[in-house]
Each structure stands twice: as structure tokens, then as C-alpha cells.
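Note that one protein chain is taken out, while the other chains of the complex remain in position.
Here is chain A:
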Amino acid sequence: MNRKSKAELIIICSLIILLTGCWDSINIEDRAYVIGIAIDEYPPLPQGLKNEENILENEQERMFESSTEVNAGIPSYAMTIQIPIIKHASLPNILSGGASEPSTLKTWDITQVGNSFIEINRSIATRINLIPYYEHLQVIIISENVARKGLRNILDFFIRDPEMRSRTKLFIAQGSAKKVLDVIPRIEDYASIYLAKMPRSARVNAEIIHWTDLGQAVQAIYSKEDFHLPAIEVTEFEIMNKGAALFKDDKMIGWADGKDVEVLKLMHNVFLGGVLTSDFVTDEHDSENDVMSLEIIKAKTKITPIVQGDDITFKIDINIKGNYSEGVNHPLTDKIDQEFIEKAEKAFEKSIKDQCIETIEKMQNMDMDVFHFSTAMRTKQPSYWAKIKDKWDNIFPDVKTEVNVKVAIKQIGNMQ
């Protein structure tokens, strides 16, 4: 290559870069970071707690409602996005140039209605001078009514859009979903981030579901497994974990309470930690208030399907290691010795077993295979599974289960 053509090549290459310019470059402060999305049924327009007090904003929403024109038919969803107002964020003094007033609004929740979520997204851009940006989306909250209609149509946009992350957390709200975004948490600026961090407590309380990703839910929908998502209840200042919402195909069927969630987590082998209680062991104390508690450190479950003819039994072996953490009304005369520990282990085993059986029966009555017995069958008895695959929904309510619980108490604390 001679010198002239080399020079030409360099000029052409630099023109390609320089003349096209910085096409994707947007200053960090010029984007609207959507940190939470709430999806409600429409009509009616969802009424957030805050908006009921704030008449002005409410009026605006109404004005906007009357002027909305949606391309794709009659709108059936209302989507609310939460954008942090960064000027009002609690930042160190040097960053914000002065502490913000505590009473000012920290977020702007914009509601827009429509059928197609991408259309809703773009129409939100007509109301805001920043560019909506979804890579920091923390939570998607779906109201109960919407969930009962089915999730597939809703989540399609969220898994296809390149700005979406499959680790975004999904929650099902009892009642209106927008109300959740309107909560003002006392120790955090934004309800979305507060809610996204809540499942972390799952390591101390087994009633909280900690795996709630968008990706996992979508995977379950498309592999036609029954699944569950965390349910939340909301008041003005508080969001509360409230068991789980159970899904068949992509439609919500019913609720599961905290105790059911504990069993669910045991069955799925994702028990991170929590407390189980039992009646007191010694016979003289049969008052109902006398309880003892077991703090579970480690739980391991094995589900084995046993097929004899057309008789299906699921053998469920649960191994639990834990600490004896509390004995309410523990009589002073009762020393904690080996004999007592063995008795206590027995009592815990019984109480856990009862709880498991109760939940399994409940799920069988609802025909919800949320324990994924089908998966156990498919991996361990693949030939038999091929035969019964299509009839599984009819078979599941009648399968037998055999629950074996083994509890080992490791520590009893400093006192005997």
C-alpha cells in the first residue's frame, strides 16, 4: 500500500467516525429513570393514595383521560411509571447543594392507558421532557385483577425490549398496583427500590418469597408449569409481604398464605432460613400458648416419585438442622438434656409434617402443582411421565404423598 492510499484510508476511517457523531450519547441527567412500573386494570383509572389527597394532580389525570386517543382499540390497561425526582433526592450536601425539604415529592408517578405497552411507553414521552429509560427498572407490580386475566400479554413487551432486564422483580398487589408506588417509605426515598429490597429478608423469615424474577416467571409460563409470585398488601406508609399468588398457565388462580409459602420453599429446596414453632413437648403443659421455636439453619428436601401400577406416591424426605431458640413458658424444672432434645425433635417433626400435609392437600384441592411434582416425575421416571404427561392435571389432585421429616437440633443456647 503506498503512502497516498494509506492517507486516504485514514481520512475515510476518521470521517466514518467523526461525521456520524455521537449518535447514542445522551447526558446522564437528561434521562428519566423508570424505577418502578405498576399495571392496573382500566377502566377505572387507578386511584393512588397520594392522588386522592392531591386534587390538582388528580384533575390533571382526569383531563388527560378524556383527551387520550389510543390506536389499538379500547384501552384495557393503565400503566404507571415511577420516575425519581433527582432534584429532591436525599443526597449528601455537596452533591445536591443543600438538603432537600422532607415534605417535597420524591417521585413522579405518571399513568397512561392503552392496550399495547410499547405504545403506552411512547405516549408517556409526550408528557415528559426527559427520555424514559428502563434499564434501572427495579419492580413491576401487577394488580390482582390484571393477573387473573393472564400475564403473557403483559410480560411480552418486558422480555422483548432490549432495555429491560430479566432480573426485574415481579409482585402481585392485592387491589390497586398504583397504590404501591404511592407509598412513601420512611427509610427510603422510593417505594420501588424499597420493595425491590424487601425479599432480602427471606433469610430470616421463610414466609417471604425471594425469587421473583421476570425471567423466571416468563420461563415458567412458556414451559407451562404452575408457578407462584409474591403477593403484597399496601397501606399508606407500608408495604407488606403477604404470601403468594398462584398461577396456572399464565392466569392467577388464588392466594397462598405465609405458612403455605414455607412449605413451598421447603419443597423447592430454597429454604434460606426461618422459624418454625411447635406445641410444647411435656405433657403437663398443654395450654395453647405454650410454644417452642426452632430456628432453621439448613433444610434439604428430596422428592422421589414411586410408581406402582397406576398408583403414584411421592416420597418427600425433609432434613432440617436448626437451633432451639425459644421456649415460651418453659418450666424451670425441665432441664434441657438429651432426652428433652429428642422429645423436642419429635414434636417439631410432627408439626412440620402436619403443616406440609395440610398445604399439599390445599394445593391438590386447587389442582395447583406449585411443588413441581411434575418435574420430579419427568426427571426420575421419564418413561412413565411420557405416558401421563397430558393427563397430569387430572392425576395430580389424587397422588399420594409420604412426608418424612427429620429434625436435628444443633444448639440450645447458653442456658440449660
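As a convention for this text, a contact is a pair of C-beta atoms (placed from the backbone, for glycine too) under 8 Å apart; a residue touches a chain by one contact, two chains touch by 3 or more; residues count from 1.
Assume contacts and distances are computed from a predicted model.
Novice: Not counting the visible chains, the remaining one has a UniProt entry; which protein name from "Multiple sugar transport system permease protein", "Spore germination protein GerKA", "Fe-S cluster assembly protein SufB" or "Cytochrome aa3 subunit 2" does it give?
Specialist: Result for the unshown chain: "Spore germination protein GerKA".
Novice: Using the touch definition up top, pick the residue from A:E163, A:D311, A:E358 or A:D393 that touches the left-out chain.
Specialist: Checking the options A:E163, A:D311, A:E358 or A:D393, the one contacting the hidden chain is A:E163.
Novice: Out of A:N2, A:S25, A:T126 or A:N414, which residue would touch the omitted chain in the full complex?
Specialist: A:S25
Novice: Just name the one of A:Y33, A:F280 or A:F348 that touches the chain not displayed here.
Specialist: The one listed residue touching the chain not shown is A:Y33.
Novice: From the list A:S116, A:Q138, A:T212 or A:S278, which touches the chain that is not on show?
Specialist: A:Q138
Novice: Would you write out the residues of chain A that touch the absent chain, in ascending order?
Specialist: Touching the chain left out of view, chain A contributes residues 17-18, 21-22, 24-29, 31, 33, 35, 84, 86-87, 89, 91-92, 94-96, 133, 135-136, 138, 163, 193.
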